[in-house]
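Before any comments, here is the structure.
Left out: one protein chain. Kept in place: all the others.
Moving on to chain A:
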Amino acid sequence: MKKTRAEKAGMIINGLLLLLITFITIYPFWHVLMYSISNSQAASSGGLFFIPRELDLLGYRMVLKQPQLYIAYWNTIARTGVGTLISVILTAMLAYPLSLPRLRGRRFLCIAIFFTMLFNGGMIPTYILINDLHMIDTFWALVLPNAMTAYNLFIMRNYFQSIPASLEESARIDGANPITILFRIVIPISTPTLAAVGMFYGVTNWNAYLDGVLYINSNSLQILQVYLRNLFSSAGSGAVLSGVQGISETSKVTEETLKMVTISISVIPILVIYPYIQKYYTTGITTGAVKG
């Protein structure tokens, strides 16, 4: 196919515009990373950071001595691991029967579950429920209240529906019960969708902070996002920073550097992992057509 000159020019402009957009999405992360490894004094004048100014890891040395950071990090890892596992298993167990046309009451159940996407009790009734269940200030308040979403359930159900019925039937003839069929046949052949749904739950868990604010009071259960939020709120940053500066060698490191270091420490795992999980994520979205 031959291209006119106008088309060629259009392609170049398009490519450059997209380069600019890419820069706008990536640069903020790069900026923070470069700032965090720069010398505090050299960085304090601000501006753009394409390379570190006088490489200096003192900020990291100080922040990494903070015991509360490790507690918060661990709580986030724990809730993400436990939460995602529970969520995926619960979702698969409910999605499988709902994918079978022979299940009676299927339509009613699907509509009832779909309705939770359209209407919810809201913050206060949910808070009262968590309180009545004695889950305030427990690990389970981070895991159970948002363990499942109707959206993820329907993604999984839609995928299970696309599995040929003959596969399941032959297992039934061999005398397998539905529980065996789900765990031995359906789940093993659905790994891409399971992975996608797992990623959705995992990323949501890692990034969630409202539950950490609403339901958790004690420092021993604080999650990373709440730790970060306190660092940047006018009321909380003093407390967090004085914790760091208490152990500091001198005040050679500025508040800003400590903040940039802490953000970097919390996003580096995501920056490393996301290019790999991104493709599962994409399959998840594209199979996610919801029909009630």
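Everything that follows uses one rule, which is that a contact is a pair of C-beta atoms (placed from the backbone, for glycine too) under 8 Å apart; a residue touches a chain by one contact, two chains touch by 3 or more; residues count from 1.
Convention: contacts and distances are computed from a predicted model.
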Legend entry - Options "Xanthine dehydrogenase family protein subunit M", "Periplasmic binding protein domain-containing protein", "Carbohydrate ABC transporter membrane protein 1 (CUT1 family)" or "Phosphate transport system permease protein PstA": UniProt name of the undisplayed chain: "Carbohydrate ABC transporter membrane protein 1 (CUT1 family)"
Inset, instruction - Write the list of chain A residues that the hidden chain touches. - result: 1, 7, 10-11, 14-15, 17-18, 21-22, 24-26, 28-29, 31-32, 35, 43-49, 90-91, 93-94, 96-98, 100, 102-104, 109, 112-114, 116, 118-129, 144-148, 153, 165, 169, 172-173, 177-179, 182, 203, 206-210, 213-214, 225-226, 228-229, 231-234, 256, 259-260, 262-263, 266-267, 270-271, 274-275, 278, 281-282, 285-286, 290-292
